[in-house]
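A single protein chain has been removed from this complex, and every other one stays in its place.
We call the chains A and B, going by the order they appear; numbering starts again at 1 in every chain.
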């Protein structure tokens, strides 16, 4: 067996028994996935997933960043090449180096998929590389492994993708029109048109103008265009926006100043400080629009993007070269909170890559402002230890009810059940600890477990 | 039962047995409370405490900030209204939302008071709201629940309040003159006359001048006035000062520069940098006076006060809108330490809201400088997990003997026994872990438990 039925539960038998009982009650609940990076096209087209290397290695920067760190090259793994030449060779490299993932959540997610989806029971290694490859290839060719079949098998109730305001959303429309009863929704991620440092910023804004019939060369036209794009997302079921800024900085400029700043960033004359100020202003504008149209706002700040210059120059963005940095919330969010902090019909979900902010800034903020909620542990912290630290450092100040359940946040569709399973188990482990130490009654723990798995995410994301 | 006799002890039976044994030995020790925010007037007047809503909800920002964060309004809770119109209605709102406090120390403190003081055994909820309200009202009307009776029942040996230099201390005098044998002491908290950003700063200083017969428009008169005010506190038994600055910054300016700076801040011409420099200088001046008069110095830095602008504008300060921020000690304290760091007759107790400083700055500093001690986990971190992190991150560098026991730091008098009980249990839990892992001998753990509960606080605060 690759995965044990008691995995992640506390070692002490009393606590383990409670964790088991809690988990038994919530393990079969539907998966609600309100934020992630799967592709609507998979479900629109419903074509078989490709071979193991293309499925598990090539698109997953969690996987190949570890291989890179140990001296395997992007070329060895055929990353960034349009067509894979020798998928089996790439798979063998991965299999041979699978021991590098010991102790990581990637290992746990992969083992879950290998065993639960593909029925593989012997650990991946150079010895079993071909067995894995052949088994996976064979299964992927069957109807049970088509994207829609997997969606149903995974017991997904909602699956949100993350899309640019200028995306056609054609795949989302196609899914709707196909009559297939699945709830796959786009999230509105406007980085490409609100971040002056984004590749093609001015062109993206021009395109947004064309699509919406607004004059996006003007501040008011630009804001109208964003509002229209948001409306277009909402028509396709969207309930949330998402903002991936380098910092959490917000601003609340007078509109004339904001308009002047917009002209500067649009013409490319803005310096780094002004670019940052523009992003900051746009968070507040987005909050204002959210107050109007009801979209829940997610802020994912604090990642230094494309840190590895050579890899970025050759392979572009989102290939695993982003590194977290120290992030301030308490000053950065102040302008936005001064304006909208006490609005009870606004929901802003905060994420962090800087765990030192959990107890120092995020829990105190979310434990006070009615508009704020805390997103689950993100990215590098989406792991058993990371989840335990989150609950330990956040709960005592913000409670459970200012958190919003789990996000899998993944590009790897097949890892979704595994990721949610880890989150459910860790929440049960944490609750079991509280019960065993008489910090929470057992009947309450059952209620909280249900909320952490299902209730909070539905309410926070307005699903 | 609301609270379990084994609460907070480790789950593993061996460790739990040791924790129980340690706790059995120290649970009945007197409570020494050297820092907090109770009112001397309660004990001077010895009048009954008001109804449950006024007692538990209205004055406790730990309670209502959580309710606010979930969309209940200040108006719903009648916060900031001179007279309560419908205490039972407020209580019912609180009762109905009591589940929000699951996993928080507030829940544990309240359950302790409900059970131990009021004999309530069924959990607070909308169903039991009226039972609670009526039971508490009834008990509060009995002689056993008068402030002095509770002081004795709580087994308090010392209770320190926190007072402004311009406070008349009439209540403290009245207590002394009443012949009641309790040790209730004022702590000298000069923020109102050393922080140029404090409301009414110049007026406060003028009043200080009147009270002390010093010309506080001059630097030397101002310093004399502070020294006299300190002497007045000492006459009423005070052993400590307290400083609630936004940062831990200190300065050691030549006296001529300090005098010029004083003139600037007094006339309101100082900018933010100069205001910060003045506060910084005043910490060093206070350390100098402490060296002379023996008052122990407490520094509570790193809270951004009144973060919620709208709430501040309507309800004023100290209503739960303060948010921690990243705090530096190693550079900030350098000027003061360069001058007085090696003084063995000076005691400075450091607190933090930034837990990342425990192992990085505070433990190394306190593990070296003879004048420095570490205060217990403060405010958001005064909780089981917060206490465990404190011991785990501080002990290996600073040991136990550079810490000073527990502070309840509370405005909620009825929570004092509960808070000390949590601290005692967590210290026993930590010591039990060390004993079980053979990192400390059992006889030593008994000695240390006694010190953490009673010995260290008495010596550190010179009580």
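Things to note:
The rule is short, and it goes like this: contacts are C-beta pairs under 8 Å (C-beta built on N, C-alpha and C of every residue); 3 or more make two chains touch, one makes a residue touch a chain.
The structure displayed is predicted, hence computed values, not measured ones.
Check A:80, A:103 or A:268 against the missing chain and you find that the one touching it is A:103. Of the options B:356, B:383 or B:453, the residue whose C-beta touches the omitted chain is B:356.
Residue-wise, the contact with the chain that is not shown comes from A:123, picked out of A:20, A:54, A:89 or A:123. Only one of B:372, B:387, B:426 or B:457 touches the absent chain when the whole complex is considered: B:372. When the omitted chain is restored, the residue from B:199, B:263, B:439 or B:462 that touches it is B:439. On the side of chain A, the interface with the absent chain consists of residues 3-4, 6-12, 65-66, 68-71, 73, 99-105, 108, 123, 304, 307-311, 320-321, 323-326, 353-356, 380-381, 383-386, using the contact rule stated above. Chain B meets the missing chain through residues 10, 12, 14-15, 326, 328, 330-331, 334, 337-338, 341-342, 344, 356, 359-361, 363-370, 372, 392-393, 395-402, 433-434, 436-441, 444, 447-448.
Everything below uses one rule, namely that only the chains that are shown with their structure count from here on.
We define each chain's centre as the mean of its Cα atoms; on that basis chain A and chain B are separated by 40 Å.
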